Each structure stands twice: as C-alpha cells, then as structure tokens.
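Worksheet for the structure shown next.
Note that this complex is displayed minus one protein chain, with the remaining chains in position.
Note that the chains take the letters A and B in the order they are written out, and that residue 1 is the start of every chain.
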Amino acid sequence: MLSVREGTTLMSTEKLTRREMLKALGALAGFGALSRFLAPYVYAGASPQPPIKIGLQAHRTGIGAVYGKWYERTARAAVKVINAQGGIAGRPVELIVEDDGTDPKRGIEVVEKFALEHRVDFIFGTLFSHVVLSSAPRAGELKIPYLVVSEGYHVASGKLNRWTFQPGITDVRAQVTAIAPWIVRNLGKRIAMIFPDYAFGYDHRDFFSAAARKLGAEIVALVPIPPTETSFTKYFPRIPRNVDVIYHVMVGPAVLTFVREMGEFFGQRRPKLFGFIDSLEGVDLASPGLEYLEGSYLWEALPRYAGQYNTPWEKQYREAVGVDANGASKTDPKDVSTYSHMFGVWETLFVIKEVVEKSGYRGPKDYRAFVETLEKIEWFEEGLAHPQGPKRFVGKIHQAFGQQFISQVVGRKLKVVHRTKIEDGMYKPEADYTKQPL
Amino acid sequence: MTFVSQLVLALLEGTVSGFILALMSLGLSLVFGVMRIVNVAHGEFFMLGAVLAWWITTATGSFLAAVIVAPLAVMGMAIAIERVVLRPIRYSPGATIVATLGLLYLLQQMTLMLYGPEARAVTPPLGGTIELPWFGYARYKLVLAAVAAVLLLATWGLVRATTLGLRMRATQQDPEIAQAFGVPIHRVYRAAFALGAGLAAMAGVLVVPVQQAHYLMGLDGLLLSFMVVILGGLGSIGGTVIASFLVGWIDGIASIFFTPTVARIAASLVVALVLVVRGGGLFGES
Partner (left out) sequence: MPTPWRSILTLHLGILAALGLLQFVLPPFHLAMITRVLLFTTYAVGYNLLLGYGGLMSLGHAMFFAAGLYGAGLPVYYLGAGPGLAFLSGLMASLLLAALVGALSLRTTGVAFSIVTMMFGQVCYLVTISLNRITLGDQGLVLAGRLAPVRVGNWILPLNAPSVRYNLALLLLATVLLVTLWLVRSPFGRVLVALREHEERTRLLGYDPFPYRWLAMLVSGGISGAAGAAYALLFSYVGSAFAAVLYSILPLLWVLLGGAGTTLGPLIGVAFMTYAVEFASRVTSAYLVVVGLTLVLVAIGLPRGIAGGLRGRWWWLP
C-alpha cells in the first residue's frame, strides 16, 4: 500500500475500484470526443489532417551514393520549408526515404515497398538511368505518380509511362542542344568526345553530335569509356592532333584520375576543354590533380559558387539546404555538394505541392486529377519554389525545360560566362503521354 | 599519334598496372595457395589500404607515413579476421566464401559510413612529368613501378630464402605432411593471410596518388587478381607476376585496336582459353 505522502495518482498501485475506473474511462472518452470536436479551433497552428506521404527513392549506397546523400538532404530541407509554410493543402508532409542501392532490381522493390506498404501518395527522386528504367514501369503498373530527378532523356522520349514525370530538372538532350552553339562558336569546329560507355553517355554522344553537326562542326573522335575504368591514359591517343576542343563527360569516382592523366598526357599542347559538372559533382575543384582544368569550361545546371547566379531565391535555397559559398556543406567544407542536380529534388517537391493544391488532390482516388493538372501546366515561375530558374513544362512529354549555364574555371573556382535561354534547348516532342490511358 | 608511340604508351601503362596487379595477385596467390581458401574480401584489403593511405596522408601530410602505417594496420586487421572468422570455420571452402562475402559487405559499408561515398585524391609525393616526344608521363608512376618491383623481389626472397617461406611452401605442398614434420600450420596460415592482406594494402597505398580512394574500388581488382592467379598457375610466384604483366599489356595493347569493352572481352576469352588448354595455368602444377 502506498503511503499518503507518495500521493495518489490516477494510476496508483492500489486496486482501482470499478467506479473509479469507469469515471476515468468516461473522462477519457469525453475528452477524446471533445478534442476532436474542438480540434480545428484549439489546434489552430498544428494541422490535424492526415499527412501527405511522399517517398524518396534514394541512392544511399552504390555508385550513386554521393548524389543520394545530397538528394536526401535537399529533400528534408524542402520538406521543412514546406511544412513551415503550412504544408501541402494544409496537410503536413511526411518524407519517407528508402535506399535502392543504385541497383535496378532493388529499385523495383523500393517502388513496391512505397506503394504497397508505406502507401505513400507520391514517389520521387531517382537519378541513375538504369534504375529509372527498371523502376518506372513498376510504378506505372502500381498506378502511382513517379517523379524522377534524373537528367536522362528517357522520360521525354516516351519510353516510359504516363505516371512518370520529370518536372524538376532538365534532360540531357535539351542541355547539349542548348550549349552546342556556344561551344562551336567559341571553342572550335573539330570536336572530340569522351563519354561513358553506357546510357547517359550515349545521350551525350547522340544528341550533341547531331546538334554540333547541324552547326557545321565535325566530330573527329568518339571515345567511349567503360564506367568502371580507373585509368585513362590509353584512351587519349585516339584523339587526333588537329582537334580544337575535347568534350568530356565522365561519371564515377575516377574523374580526378581522368583529369590528371589528361593533363599529364597533353601537357602544354593541350586543346580546349569542355566538360560537364557531372564529372565533378561532390568533388572540390581545388583537389590535387585538377589544376589542369584551370581555364577550361564546364556546363552547370545551377552555378556551384555563390554570387554567380545572384537571385534572392537562390540565396534562400542555398541557405536552407545548408550549402556554403563554395558549394560545400556549411558544417563540413570538405563535403562538396552535387549542386547542379539536387535542386531538382527541391523543385519537384514544390511541383507536387503546386499540383496537389491546384487539382484538389486528397488521396489516390484523385490521381487522375493530379496527372491531368500537371500535364496542363506550361510554366513554373522562378521563385523559392524554383530557384534554378523558370521552367517551361511540356505536358506531352512530361518534361521540364530550363536555362543552362556555362562556367569557366578561374582561380580554382567557377565563373559563369554564358547563360542559355530556355528556347535554345527545346526540341520537338517525340511522344505524347497525354493520349495514353491511365 | 603514331602507332609506335601508341604502343610505347600502352606498354608503359600496362607495366604500371601490371605492377599493381602483381602485388595484389601475389597476395591472393599466397592465401589461395597456402590456405586453399577463396577470400572474396581480398579486394577490400586493397581498398582499405587506399582509404587509410588517404586518411594518414591528409592527417599527417606525409605520404611516407601512409606507406608504412597503412599496410601494417591492414595486416593487423587481417590477423584479427583470421583468428575470429577463419579459424572457427576451419578454413572450409564453402563456409569461407559465405563468411568472406559477409566481410566484404561489412567492410564496404563501414567504409561508406566512416569515409563516405566520395572518391578522394592524394597529391603524388613526386610531381611532374617526364616529357617524351609524343606525350608526357607522370614521374610518380615510374617511382611506383620501382617500389613495387622491390616489394615483389622482397616477397620472392621471403618465400624462397626464409624459414617462414619454407614453411609456407611446405604447407602449400601438403598440409598434413608438413604438420607431421612439425610445421606450426596455424601460425603459417596466419602469416600467409596477413602477408596477403599486406601486399594488397600496399598496392592500394601505391595506387592512391594515381587513382582515388573510393569505397567500391576493391571489386574490379578482385576479378582481375583471380584471373591472374589462375592464369599464372597456383603456387607459382613467378607465374603470378608474369601473368599480371601479360594481363596488363594485353589490356593496354588491345585498347589501341578495339574499344575498351571489346578489349576486355578479348582479354577474358584469352584467359579462359588458356585455362581450357592448360588446366594448371601457364606455370603451375595441374
């Protein structure tokens, strides 16, 4: 028996009498009923509505791990901002993250987990093409909207399905089409291309060659390199001596070796270089071995160094995600971000918000409205929701188009030298998802 | 570039990669030969050597420190693994594969968590290039080759001329009889495993200024090492070394004529066919 001094609580160790129990239960029930009734008034600040669940298919491990890390950080930052603004249609956003190991088989499993177990409203965030290609059809079968942040041409090509969208980032075809004129005009007409021997590389090979040839340029060498290659010196001899510019896009951890070996091989006689920041995402430009890039040019989607694209929204975005003036994490200056890709995650989440609110989406029954509303959108205005710049959205091919940047490596940093217009990259749609049944 | 210059480049590159491959494969050959087990995690010792080398160089500013400390650290890890994992399963081949596969996942993931998914570089301790008439070649790569050559010779000396080496060879020939002659098998196994890991780690350390340290870098080397060990013949150090260079040169030269993918196909087919024709590899006992 408890002594009186220990006080009596509602749950004392003495046997509760039946009456006391009934009283307690009654009070609880009454309170519960009352609170549900009062909730909209009492919890004016907090949202009593069920959350909107959004699944992030992240490359937490595997070759895409650097991107996956930053995609997750950006997603969480965006969710924080959205929830601070009141959520989506007044409902809080709940972000659920699953790792697909940058593996196509696991990607399919993750999509299923999101749709069948977590029962999310939307899935987004996949980057690597081979994972997108295996996962998107599954999402289409499960009839759940699947918004990728991939840069690949596959969405716009019509090969996927009506449930798959890419509204937050531009695709490779548009990118290379937009920058080809600047390259040919400023760097030269005899171009050698070095690219990875797989999907992403082929997009570069095919679309850039086509665009460059139309402008009177000549592709003097095509050098495909296996993605797992670690040593590149042996490839450089394929490049003829009379080349004006080497166009290089490399992915994977071997990039630093690639640049250094290029420097060692060509030495003083080097041709002009045009590369893609894809090669250097997550890599500090001041890394040993990258001295060779000084003076060369890189494509960027969103300039890594602060002040190069000076808008108040870019500043806010950079601040919110925790990136410093050099494009690295504020808490660890050695942790360089994937700045030209991760904005896609941010913008995609805001697209979801916009479309949910415009379409009146409340649950999976309203997927049709969601899809049709998104397909009808033609512009995403620049702002905090779209810090990379305005986007033209082409509903037929579910793809967004935006501006591109060309920067020069100066003093181991990047300075923007050219900004394309959205029209520079547009091409005729080769498919029409809107005609497909849902 | 002229054909001759391309050939020179291919041979140079092939030699350098041959040396790295030789170090790694020698390690595998020792483990394979003496202990008769397949260590699927052998490539991870290579990776750990590279990652530790980056860490030590960045922390102390001295690459030399990395060269000394990193392989020793990895050898320590190997000794612990031998004691805790391999001995309890009594080196049974099937169980070793499962266990070392588990180790592979463990080591990779721990490295991912502690080191991160990025690839990080180290400035070569010796910079600059040697300017040849057709192209420049990094001086460090030549140093790398020299150091590797010294290590290979040292290993050969150890195996041929020391008691430990004698014991290892005896164990490799016939463990039961060796034991009957008083060879402390378990200590030999431990030494072989540690030495194998140390050689792989050393290869990793030497390669870091040329490539980068990345948590997945062990896998590619693993495949090639297996190829080399069998091609060269189980139990033959000389065979392993020669096979390493053969593989390096074939890869390099084939790349002149074919796309890299086709070159790899060709190299793999050559190895397969050599084995089909000569089951014991080029120099080994069948």
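Convention: a residue touches a chain if its C-beta (ideal position, glycine included) is under 8 Å from a C-beta of that chain, and two chains touch if they have at least 3 such contacts.
These numbers were taken from a predicted model, which means no experiment stands behind them.
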Original post:
Which residue, A:Leu133, A:Met250 or A:Val355, contacts the hidden chain when the whole complex is considered?
Top reply: A:Leu133
**OP:** Could you tell me which of A:His59, A:Arg73, A:Lys113 or A:Lys391 touches the chain that is not displayed?
**Re:** A:Lys113
Subject >> Positions on chain A where the hidden chain makes contact >> reply: 60-61, 97-99, 103-105, 108-109, 112-113, 116-117, 129-130, 133-134, 136-138, 140-141, 154, 159-161, 197-199, 202, 226-227
Subject >> For chain B, residues in touch with the removed chain >> reply: 32, 40, 85, 88-90, 92, 94-99, 101-110, 112-113, 219, 223, 226-227, 230-231, 234, 259, 261-262, 264-265, 268-269, 271-273, 275-276, 279-281
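Basically, only the chains that are shown with their structure count from here on.
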Subject >> Euclidean distance of C-alpha centroids - chain A vs chain B, Å >> reply: 38
Subject >> Residues of chain A defined as touching chain B within the complex >> reply: 61-63, 65-66, 68-69, 197, 224-226, 228-231, 233-237, 241, 252-257, 260-261, 264-267, 282-283, 287-289, 335-336
Original post:
Hey, which residues of chain B end up touching chain A in the complex?
Top reply: 1, 5-6, 9-10, 13, 17, 109, 112, 116-124, 129, 131, 135-138, 210-212, 214, 216-217, 220, 252, 255-256, 259-261, 264
